[in-house]
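Missing here: one protein chain of the complex. Every other protein chain is in place.
Order of writing sets the labels: A and B. Residues in every chain begin at 1.
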Amino acid sequence: MTSTTAGPVLVLGGARSGKSTFAEKLVTTSGLGMHYVATGRAWDGEMQARIAEHRIRRGPDWQTHEEPLELAARLKAIDAADRVILIDCLTLWVTNLMMENRDLPAEFQKLVEWLPQAKARLVFVSNEVGLGIVPENRMARDFRDHAGRLHQLIAEKSAEVYFIAAGLPLKMKG
Amino acid sequence: MTSTTAGPVLVLGGARSGKSTFAEKLVTTSGLGMHYVATGRAWDGEMQARIAEHRIRRGPDWQTHEEPLELAARLKAIDAADRVILIDCLTLWVTNLMMENRDLPAEFQKLVEWLPQAKARLVFVSNEVGLGIVPENRMARDFRDHAGRLHQLIAEKSAEVYFIAAGLPLKMKG
Partner (left out) sequence: MTSTTAGPVLVLGGARSGKSTFAEKLVTTSGLGMHYVATGRAWDGEMQARIAEHRIRRGPDWQTHEEPLELAARLKAIDAADRVILIDCLTLWVTNLMMENRDLPAEFQKLVEWLPQAKARLVFVSNEVGLGIVPENRMARDFRDHAGRLHQLIAEKSAEVYFIAAGLPLKMKG
């Protein structure tokens, strides 16, 4: 089977909302070659445990790639029409870019302008982080601004956008 | 009248979203005997004021039970087909279980595995807490992980799930 998507899928949700599980179900029912791009860095035991838990849940039929920073380049390198690529998650990518003092709007642009040419089916997972009280520290405020802007950019190019709560999807686009 | 629900109702929402008022309306229009299970502990004046405010709003036709910990046992004890039981709220129950160092997955399991046998109509209210910035302290992160997992478990067994914002319901299931 080859991908016939008219654009990426964006899956947004809160912490433990079931967004990764939902996205994985989209992938495993696609019939395409399954690729997983992990943006998270296992910098502590808590993060290592989360990554291991996700990997066990996915099982051995996935090809896993770790890419904390060069997301656009990595996606281009593995892009193919018989593949579906799950990117989990955008907010960790934003965190990594901030930690490396990258130019985030430029990095977002590199990814977003390539999306219409992608041959693979792309499924992006991301945390919605902007619905609490304004954080007191500046870096947290910048982080949620960057994340919010990236979500808008990806959603605009996406064929389908879902908001997940309690494991249930609300279709916002498509 | 007897309850004919095919499963519980889960009402999720943010702080002051109107979720309790919405849930109470479901209950008062059911024609069933109205029971209220308060999971909150009045450990300070602020909490006492919130509990009192809710109690005044409900009026005298409700039978109120206070149950901070043994939620499954309490629900079994008052379960009957001519009753509707409002549980307000799950997030306070999670808080209490954490404070007592309980095994939360085991406690959740006790509740969730009983749900399909319940004879009463059950209406669960809970706070969606996972849509802000990742909290800096570990306990808060654990709390929102537990709450998110519990919401997924209850939603899966529920006949109806609502997400409330500004007093308005979005039906996510049912």
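Basically, contacts are C-beta pairs under 8 Å (C-beta built on N, C-alpha and C of every residue); 3 or more make two chains touch, one makes a residue touch a chain.
The structure displayed is predicted, hence computed values, not measured ones.
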| item | value |
| --- | --- |
| Candidate in contact with the missing chain, chosen from B:H35, B:R121, B:R144 or B:K173 | B:R144 |
| Touch residues of chain A, complete complex, unshown partner | 10, 12, 14, 128-134, 138, 141, 144-145, 147-149, 151-152, 154-156, 161, 163, 170, 172-173 |
| On chain B, residues whose C-beta touches the chain left out of the figure | 13-18, 46, 128-133, 135, 140, 143-144, 165-168, 170 |
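Following the convention adopted for this analysis, only the chains that are shown with their structure count from here on.
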| item | value |
| --- | --- |
| Averaged-CA centre spacing for the pair chain B and chain A, given as whole angstrom | 31 |
